[in-house]
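With one protein chain held back, the other chains of the complex are shown just where they sit.
Per-chain residue numbering starts at 1, and chain names A and B are given in the order in which the chains are listed.
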Amino acid sequence: MSQTNDTPAMLAINNLECSRGDRTLFRQLSYSINAGQCLHIVGANGSGKTTLLRSVAGLVYSPKGKIQWQGENIQSNPSYQSTMIYLGHSEGLKNELTSVENLEFYSCLDGHSDQSHVDGDLAQMGILECADLTANKLSFGQRRRLAFARLLHSKAKLWILDEPFTGIDDAGRALIETICVEHLDAQGMILLTNHRTLSQSRLAPSLAVLDLMDFQSSLDHS
Amino acid sequence: MNLINAFFSSIWGFLNRSFHRLGSPREFFKISNYATPIFGLLFTVLTGYGAYLGLFVAPADYQQGDSYRIIFVHVPSAWLSLFIYMVMATASAIGLIWRMKMAFVVAICSAPIGAAFTFLALVTGSLWGAPIWGTWWEWDARLTSELILLFVYWGIMAVYYAFDERQTAERAMALLAIVGVVIVPIIHYSVEWWSSLHQGATVFRDGGPAMPASMLTPLLLMALGFTFFYGYVLFLRARNMVLDQERKSRWVRELVKSSRATGEAQ
Partner (left out) sequence: MAQNTFYLFARREWQLLFRNTSALVQPLCFFIIIALMFPLSLPAENELLTRIGGGVIWVSAVLATLLGLESMFRSDYHDGALEQWLISPRSLPLAMLGKVFAHWSCTGLLLALFAPLLCMTFRIPPDQIWVLFLGLMLGTPSLSLIGAIGAALTVTLHRGGVLLAIIILPLFIPILIFGAGMVTQQAIGGSTASQLYALAAILVLALTLSPFAIAAALRTTIN
């Protein structure tokens, strides 16, 4: 990589190859992200966007290629997990628990000893009136907002967001974009997927685009 | 001092190299080209000679007459049912720790063979029991734990075939095989304890009359022959599995091409 002389990139993907079953999704994918960057991963349905995000989150292990955080493999790196947040398609919210309880659990899981910020976070996401409703009574958009409330007080440097703007209204979208921009300004990093282009969004200035179609294997079509 | 060091490091290097060679599917396939027929030959010779000695040369038992001769199949099968389990669990552990593909292949290919030998041990035990005990099934400790071992084998195979994704399937199966290693001895011990409560002394005498060499020799020959049979079938199954898993790789494509070419030439 070009950065060998400088300090190692915060997050570096080296020659990664991912496959689902027999099908190779992408191969020889190398990319590195530094503080303050937002990487938008694009590609057709089934091109491996979610698999790439899950690999970086450490949920999917690929024997071929490496993913490194500050020069160390993410698999054998417990400090990596405390500096990363992954929000996937399913929010991980329990239907039986209220919004406050759900958020408090994740705040505890992320290592906060004090949960007094939870109400403020809910207010900032505009769902304070749902604080004592159980999660099965929330609408899809409200659930998304609740899931994103976790980002507000997180200490994580790296956010991995799979389709963050799905099912959310314009106001919600603006809210999430603001949160993301603040995170980037604080030298955070974001990895996200989104169906549509983000060139009009407020994230555009720090945006880089990675097209997975460039790393499709030619072998598969033979 | 240096000499000793060099000696050990060269041995370590040799082990390391052979480990890695066996770990690569392609190298395994090459080695199995030679190993498979050798194992098959050894199996045929040993089992053939053992069966001849056991069926025609060994004297009849003074109590059981000729019916005892099923021992030459029963005991080696029972022995292999445990031996194969240990091989499978060891291979599983190697696969999980060093993420070695070939170890998983050995483990999953061993499971049906182990289950088959367990089944054979049960059937021959039951056949033997009919004239001797007067019943097809006796709740004897060894038969019962053998039956549970068969269930454990089935469980392990069922887990492997339940998953679509191969990597998940082999790792899940390996994990269960290792959990079984801890629990199978406990099962055996518990069944033995239970059975002693159940029927007093078992039919198999502990340290019964010493077996004459004329019976022991064929028994050991058969056991050895069965072990080579296991190796032989394992190689055959593993070769198939390797070819299937690596069907997209260049070396398998070339192998197929060249074998097609020789087929057409003939």
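Observations, loosely collected:
To be clear about the criterion, a contact is a pair of C-beta atoms (placed from the backbone, for glycine too) under 8 Å apart; a residue touches a chain by one contact, two chains touch by 3 or more.
All values reported here derive from a predicted model rather than from experimental measurement.
The chain that is not drawn here is touched, among residues A:Ala9, A:Leu52, A:Ile67 or A:Met84, by A:Met84. The missing chain, though absent from the display, is touched by one residue of B:Val73, B:Met102, B:Leu143 or B:Leu176; that residue is B:Leu176. Among the residues B:Thr44, B:Gln64, B:Thr90 or B:Ser190, only B:Ser190 touches the chain that is left out of the figure. In the full complex, chain A touches the hidden chain at residues 54, 57-61, 78-79, 81-82, 84, 86, 88-97, 101, 105-106, 108-114, 134. Along chain B, the points of touch with the absent chain fall at residues 96, 148, 151-152, 154-156, 158-159, 162-163, 165, 167-168, 171-172, 175-176, 178-180, 182-183, 186-187, 189-191, 193-194, 197.
Simple rule for what comes next: only the chains that are shown with their structure count from here on.
Averaged Cα coordinates give chain A a centre that lies 47 Å from the centre of chain B. Looking at the complex, you find that chain B touches chain A at residues 99, 164-166, 248. Residues 20-22, 63, 219 of chain A touch chain B in their complex.
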